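With one protein chain held back, the other chains of the complex are shown just where they sit.
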Amino acid sequence: MIELSNIKKAFNQGQPNEYWALHGIDLALEAGKVTAFRGPSGSGKTTLLTIVGCLSRPTSGRVRFKGEDISGLPERFLTDIRRQSFGFVFQQFNLIKGLSALENVILPAFPTGRPRHELVTAAEGIFDQLKLGHRSTAKVEWLSGGEQQRVAIARALINDPEVIIADEPTANLDTALSKEFMSILEGFTATGKTVLLTSHDPLVVDSTAVHRVVGMRDGRLTED
Amino acid sequence: MNPWLEKQRHLIDFTLASLGRRKTKNIGLLLAYTLLVFVLASLTLFTHALRSEASFVLAGSPEVILQRMVAGRHDLIPPDYIEKIGRIRGVQKKEGRLWGYYYDTVLNANYTFMARPADEVADGYIMVGNALARERGLAAHNTISFRSYSGKLFTFEVSAVLSPDSELLSADLVLLSENDFRRFFEYPAGHFTDIALSVANPQEVRNIAAKLSSALPDSRPILREEVLRTYQSVFDWREGIVLTVLAGAILAFTILAWEKASGLSAEEKREIGILKAIGWETGDVIRMKTWEGLLISLTAFLLGFIAAYVHVFHFDAAVFEPVLKGWSVLYPRFTLVPTVDGLQIATLFFFTVFPYTAAVLVPIWRAAITDPDAVMRA
Partner (left out) sequence: MRPSSVVIGLLAALVLVVLALLASILHPADTDMQKLADNRAIVEKYGLTDLALFTEARYTRHPSQADLHSAFQDHPGALEHFPTGSLLAPRPSSINPHESLAGKTTSPD
């Protein structure tokens, strides 16, 4: 579904602090599976996810999404693909403070112009799945860490994307909540979604919910 | 609903929610903004209404007033003067006028005394302007005494008080008969204060003035168009003075608004990053912020304009009265007939709505074109 060929990524290119985060990654990711990227911090796994998720462009190399080369598309089209096909769960959750959980969840759908009542119904459906219905009108800063993460997950799902990208999803969660997250993940695969996540948490990487583990170090793939 | 409209409503929802998070600050800004529009709009509405009222009613004044000058000063018209004008083609009517000023020590105010033909005001009677009547507590059939400049006391009966609606023109008028006028001021018989001429064809006024100047070299013709122009400039000037005084306040507000609108907090930057990461385009972020600027400035403009309208036409511009109208002891009370100058309002609209919206957009532009992956890297 997603094919990466010889992906390289440099930051601050041409400047004294030039830094190569990725040194030529070749990888094919299957649809409908959970893939975990494992590696120490600075290994380039987050950078790789940003490239896969159309948040940034590789310095060189090709990204194919469903057979189509997307690495050269202009920002508008990248944004469209990102909005329709990818849902993000960030490590810091990145919820917008001052807004209710529900408002946060429907935000990614605003540019689509879908009617609000439709969005609210969809969001409430997702909240029910995530057992969060009772918290939908609460402001996000009043929610617990686990609740915040479920709001972030709900937000990733609102546009019904094919791929969910989660960056260190369990980094801010205790064991019980991490296990709960993994069971939510299993629910995604059951509905045919592709999940990409980064983690160095054994609880995640060794979980049965994860189909494939990709090791990374110093911007290169290591043995699985 | 149309997806485009629905999307704009989503953006408005979001921008309102963000404004709501800093409620006091934003409401304060809105109030300051509204106040500024209110002041500027009041000024514009008031001076325009006064100007147009003055030019409308004064369009009825005599086309030419002829004064006589002696040593560069206004002097009485001698008895043979009107005959000397002779028959100038185009002059319909010429009429000697008698009027003068009287200082009343009771009120410490100046009145304008004006002689009228006997069929309007009989000897021993006067008609008075409404402001004067109000200040001196006069009503019809009351009597009042004035001590003339020669020291003699004259007593008159008030036959009527002039209409309160005409106060803007007649506040301090005292109309009395010609006989009384001449006796009161000991005005020499046959002399007049000035001569009013009416001219049928407005195109001819200038030629007639030129002919008058050459026939009577010691005279000064005052044309109605000059009178009207005088009033235009008097109020232009007063408006200018207020604007000058306000310039400091306007500048201060501009700085405040610019600071508020263009200063982008780290929090807001982070939010823009999140919005971009979850699928907003740069254009969506900019559109959302444009709504913010438009909503604030449009609300301020509309509120300010409405408040100014009510202030000027229903509360007689109470706030600016002293600067715009001047002060005086015998102050006319009047309500202006509402009128607006479309161009001035359009200018005000342009200068209130657009700069603010632009100020909101400038920093957003820079923030919005940053890469969306910044959120992940942070």
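Letters A and B mark the chains as written, and numbering starts fresh at 1 in each.
Methods note: a contact is a pair of C-beta atoms (placed from the backbone, for glycine too) under 8 Å apart; a residue touches a chain by one contact, two chains touch by 3 or more.
Because the structure is a prediction, the values reported are computed rather than measured.
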Chains shown that the absent chain touches, full complex: B
Which residue of B:31, B:57, B:118 or B:200 touches the chain not shown here: B:57
Which of B:246, B:302 or B:358 contacts the chain that the document leaves out: B:302
Candidates B:157, B:186, B:226 or B:259 - the one touching the absent chain: B:226
Residues in subunit B touching the chain absent from view: 9-10, 12-13, 16-17, 20, 53-54, 56-62, 65, 67, 69, 72-74, 95, 97, 101, 109-110, 112, 114, 116, 129, 131, 162-163, 165-173, 175, 194, 196, 206, 209-210, 213-214, 217-218, 220-222, 226-227, 230-231, 233-234, 236-237, 240, 295, 298-299, 302-303, 305-306, 309, 325-332, 337-340
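Here is the rule we go by: only the chains that are shown with their structure count from here on.
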Mean-CA-position distance for subunit B and subunit A (Å): 64
Contact set on subunit B toward subunit A in their complex: 1-7, 9-11, 13-14, 17-18, 20-21, 267, 270-271, 274-284, 371-373, 375-378
Residue ranges of subunit A in contact with subunit B within the complex: 46-47, 49-50, 55-56, 75-76, 79, 82-83, 88, 90-92, 94-99, 103, 107-116, 155, 159, 167
